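Data block below; observations after.
One protein chain omitted, others in place.
For chain A:
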Amino acid sequence: MSGAAQVTKRAKYKISVKDPGTTGALRMNDQKLMFMPDNRNSGAKLVVEFKSIQGHKYTKEGSNKPPLINLANAQGGSYIFEFDSYSDLHVCRDFVSKVLEKSKETPNAALEKSAVKLPDEQLSEEEMQLRIKLLQENSELQKLHRQFVGGNILTEAEFWAARKKLLDRDPSKKSKQRVGFKSAMISDIRPATDGRIFAEKPAVHRAFLNFVPNKMTEMEFWTKYCRAEYLSRTKNYHAVVAEAAEDEELAVFLKEDDILANEVRKKIRRVDPTLDMEADEGDDYTHLPDHGIFRDGTKESNELQSEHYRRTLLQDLNRHAAVVLEGRTIDVEREDSTRALAEALARSKRGNEGADNNANEERLDRTPRVAEIEDLQAPHCLPLAPLSIKDAREYFDSQQANTLKASRDSQASMKCSLSRQEAYGSVRDAISEIKDMGLSDPIVNPEVALKVYSGLTHNISSIKYHLGKNPRETVLDRLPSATKEKLLYHWMSIQELLKHFWSSYPITTPYLYSKFTFDDVQVNRLKDALSNIYPQLEEMKESLPADLRHQVSLLVRPMQQALDAAIQHYDADLQKRSAKSGEKPNGYV
């Protein structure tokens, strides 16, 4: 951040606007502002952290009020300072707004910036900015970063090594897009130096290349061009002819743009006939003078057949639109002079022509192949077997046969001991019984009903207790949110640590070795971090009420198992290495 790190001005501190105020000196730096009154004994000394400042207001220059700035703090109070002059006020105001903006970033931005800078890594400024941006956007990532890199458990490089995808994606976004042409048409006569005129009017482009600097200077060229433009705007067609007859260079500008005509003809040839669209010379409306509105607003008959054509507004609009949509083919900023610009444009156009020719040939080849007459073709035999979906009834019928031999081992415990006739008979008897007797009274015995009720109530309440009202609620949702946060946080950090832990095995380089060894001064980072998580998990479980404890321990168990596995592996590996301590360990010099 450019600018002064500290600002000191003379000011008067006021409690309210009407207060005469105590004179003194106001000093502001990144963290806080301090006001020191001239009279040390007045007791109006003030030290305020910028963190507690919410906003600032100030009086405008030009009003009759004295230059005041009012800083509002979080508790609703305000600090009012009056300055000697408006310029002081502006300086202070700018400083305050800068500081407030900075403090609106996450408070750990400073910490991250310091953490991200590493002496042993050649990071470009861009990459650092990218990392900071990623950390600011993703709060989870930020928490992890703070915990591990801040706590010296992982180095910066390791942390980001696992996240190459995140870092790679961004640079591509920053690929420079060339700013295209403005979509406003050139209606004024001043030629802009961005090559637009050349793009829109290739005849002018050619004339420029030919005339300048051989026949005339650039200034003269543009003067003539402007004169031609001016002339064509007038309604006086005859004047145009007259002047064109005088000055042949001027005539160039007034002539039909034959380059454009050629281009359009080429475009027509390029139309793919296999698309079954008709295109012919009649579509070359850019050169038919009776389309569109004449630029001067009148419609004159076409008796005067001359080579000076009248550009129609429609033609200009279309050409302009085509050019804008095409975008810039050359990088404008690199070209210094118009001349160089023109040449670059010419070069790029020549390059495109070659490609066009190839495309044309390919199209000519393809056309006879594709333009088949469908009626005369042989039927297509696809090399696929057709899907045969059989009639569903066949399936069900065939399965009927299966039902007869089906499940003798079914789980029915009650077997029907009656024959068919007897069974049907008993049912029929039951029906007639009711018919004779009518419905029983009472339908249900009251005690039985009561039992049913209590059973149901108990059932419903116990299920509700176990499942919760919403069957889609997960276990996590039922925990208090603080516990849920902690669980998720532990899970994430365990994942991160384990990722780095397992990726370091097998230990082949001294660097990896140093992550684990006790011998170095550097503490055994990863393993310690891993073992530290155990007491944290325990502590979290203890803090819960008893009914949730079981569920949380179910959730925590896989985490603990993963940690156990890692530590076991570590111990086993350590043992192996110390067993071989007499010999050189593998890869370790």
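In this text, a contact is a pair of C-beta atoms (placed from the backbone, for glycine too) under 8 Å apart; a residue touches a chain by one contact, two chains touch by 3 or more; residues count from 1.
Assume contacts and distances are computed from a predicted model.
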item	value
Per UniProt, the name of the complex member that is left out, chosen from "beta-aspartyl-peptidase", "Cytochrome c oxidase assembly protein COX11, mitochondrial", "General transcription and DNA repair factor IIH subunit TFB4" or "A-type voltage-gated potassium channel KCND1"	"General transcription and DNA repair factor IIH subunit TFB4"
Full-complex contact with the absent chain, from A:Val47, A:Leu325, A:Leu364 or A:Ile460	A:Ile460
Residue of A:Asn64, A:Asn358 or A:Ser440 touching the missing chain in the full complex	A:Ser440
Residue among A:Arg428, A:Lys499 or A:Lys576 that touches the chain left out of view	A:Arg428
Those residues of chain A which, in the complete complex, touch the missing chain	387-390, 395-396, 399-400, 402-404, 406-408, 410-424, 426-428, 430-435, 438-440, 443-445, 448-449, 451-453, 455-456, 459-460, 463-464, 466-467, 471
